[in-house]
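What you see is the complex with one protein chain gone and the rest in place.
Each chain gets a letter, A and B, in the order it is written, and its residues are counted from 1.
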Amino acid sequence: MSATAFTKRADAALADPILKVAIERTASTAETKRGIAVKGFAHFEEARTRAAAIKDHVVEHLGFYLEQFEAAATAAGAQVHWARTADEACSIVIDICKAAGAKTVARSKSMMGEEIGLPHALAEAGIGRIETDLAEHIIQLADERPSHIVWPAMHKTSEQVSALFKQHHLEPHAEETIPAMAESARRHLRDGMLAADVGISGANFLVAESGAVCTVTNEGNAELSLVPPRIHIVTAGIEKLVPSMGHAVQLLRLLARSATGATLTQYTTFYTGPKRAADADGPDVMHIVLIDNGRSAMRAEGLAEMLRCIRCGACMNHCVVFRQIGGHAYGGTYPGPMGAVLTPALDGLAKNRDLPNACTLNGKCQEVCPVKIPLPTLLRGWRERSWREGLEPVSVRQGITAWAWVAQRPRLYRAAVRAAIFGMRRFGRGWIRTLPMAGGWTAHRDLPAPAAESFMARYAKGER
Amino acid sequence: MSARDDILATLGTAAPPSGAADALLADPVRPAVAGDLVATFFTALELPASGATHDRIADLADLPRAVAAYLDGHGLARAVYLPPDPRLTANGAADWSGFTLSPAIAPNEPTVLAVARLGIAETGSLVFETGPSAPMLPNFLGLHHIVVLPVAAVVAHLEDAALPGEQPRAHYWVTGVSGTTDIEGQYIRGAHGPRFLHVILVGED
Partner (left out) sequence: MSPPGPSPRVALFVTCLVDLIRPQVGFAALRTLEAARCTVVVPSGQTCCGQPALNSGARDEAVAIAKRTIALLEGHDAVVVPSGSCAATIRVHYPELFEHDAAWRPRAQAIAAKTYEIMAYLDEVRGWRPDTALAATATYHDSCSGLRELGVKAQPRRLLRGVEGLMLKPLKGEETCCGFGGTFCVKYPAISNAIATEKADAIEASGADLLLSGDLGCLMNMAGKLHRDGSSVRAFHAIEVIAGMGDGPAIGEDA
């Protein structure tokens, strides 16, 4: 099969031993820690079932909860905006920044911001962007995209980080140690973070009942960048709704455990509107941008279960394909199994048909998903659509169609089996090292040669 | 058609059946928290992942002494930021003579005091809200975060954290010290937020 953009990226990733070390360090540690956390959490399975039910309930009544959220957030003093597309969302954010005369924005980590292309939009508008999350800061300096939804800079070595900091920080680290580098980032980002005109965050949850926006972080950077600025802007996918804080709590119990093995992240914050008149600090203005960008279409087109996703990253940490090729090979905002389902929805199937296909359907992702998303089923669904739309390579279509035709005709099938045995045994007895048309297999492994006669032939002759 | 109209038209806005959302709140799966809430809270605080230390005093009058002991233990000057909380700053509340009190929070404030409204035994979390006497920024700027918590304010579960009634600008839970594993997976304390968290429980059993 001819190379595609995906296979070229995957090949490059497979040839990179440093990347492999980085992937193993991150994903394998996450796997181990999650395992410990799950073992220590009695009735984890029931918690998953409940979490899935909460998200399904919300997705089924998404319009209702969005309206409820909008009313509550507005009553608390926030301004709620709606965006159908990534461009609309960026325009809203840029317009708010421009109207405020903002020169710099401080961003805390948000995959939604990546998804809508906010960094690029800010750059085009000439607005300075301070990434306050350490990993996002690193990839901003490197001018790269995140390679993991929880550890965006997992692909970077400490040497690469050190070089970036030495190039860009005013007072970089003196010692070549990771604590020294982190200290350099803490120094470098502090003043800019505190002086930004606008703070932009994502949302882990939107609480319909109260109009609260919930963020979870480990560094404290979100809070630092959302208190001092005059304006707080939230960019959030519409599927982030939960009915009440009690529902959010049940999902929060699973989120950090699934992502990093922690009980909770260090900071869990619920923002309800801007500062109150008598508050000691806080932004004067809060804008919440509710973003569709394909989500309502996903719900209508058989992908409702994907909208349960709470962005924990467990699926990719446990995916044998992700573990070999890393995040950038997927070519989109989201990698791993959840990325393989989302990217065709967000960016078109034709361009991304490799993603649902480059999967063994082993089901580990579904097993570890805290909200029980049937990822293999959704990936198979994309394969079906790809087939229906004629996107599969001609050789594959012809092969499968021929196979299926023969498989419905036993006498023909038996003859084909006899021919295949005869043909294959000419290339080896016992083990076959090379076989025409099976280069994909024999390039890397030997193939057991068939026995002289098939089971059905021998059985028909009376062997028992 | 506005974006709002478009999106809601696609999704529909019918309400869920009455009681459906509430049914999903019943009997949440959560770790059991039995018996002594304070002991459970301390156990959670003492987990390596938390990075916190703790102390216990009988009443707020003892607070300056306990803070002094903490600072001395870390070789730090007796200089702290106090939020404008009358429980800490009112006449007769506690005697801060011998301390330099920061008039305003500095970007690299060494030590910040705060009063938490609740402690959650299930997770070792501290619960705060913003208000006139409770600025939020200092709690994230200080290198050392010393949090005062009344012993009666330790509750069992995360479900008990919520402030009833009208919500403040921010309601937040602090669970351990700030940290990151963003560079080669190595754990660093105090990424942006506090590197040290010291909880002083106030009150008798």
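In this text, a contact is a pair of C-beta atoms (placed from the backbone, for glycine too) under 8 Å apart; a residue touches a chain by one contact, two chains touch by 3 or more.
Because the structure is predicted, anything quoted here is derived from the model rather than measured.
Across the whole complex, the hidden chain's contacts among the shown chains comprise A. For chain A, the residues touching the absent chain in the complete assembly are 1, 7, 10-11, 14, 320-321, 323-325, 357-364, 366-367, 380, 382-388, 392, 396-397, 400-401, 403-404, 406-408, 410, 413, 417, 420-421, 429-431, 433, 438-441, 443-456, 458-460, 463-464.
Please note the rule applied: only the chains that are shown with their structure count from here on.
Chain B contributes residues 2-4, 6-8, 10-16, 20-21, 24-25, 28-32, 44, 49, 83-84, 107-108, 123-125, 130-137, 139-141, 158-159, 161-162, 167-186, 188, 190-194 to its touches with chain A in the complex. Residues of chain A that touch chain B in their complex: 22, 25-26, 29, 41-44, 46-47, 50, 53-54, 57, 60-64, 66-67, 76, 82-84, 88, 132-135, 138, 151-154, 156-158, 161, 178-179, 181-182, 185-186, 189-191, 193-194, 210-212, 218-221, 223-224, 227-228, 238, 243-247, 249-250, 252-253, 260, 262-276, 278-282, 290, 292, 296-297, 299-300.
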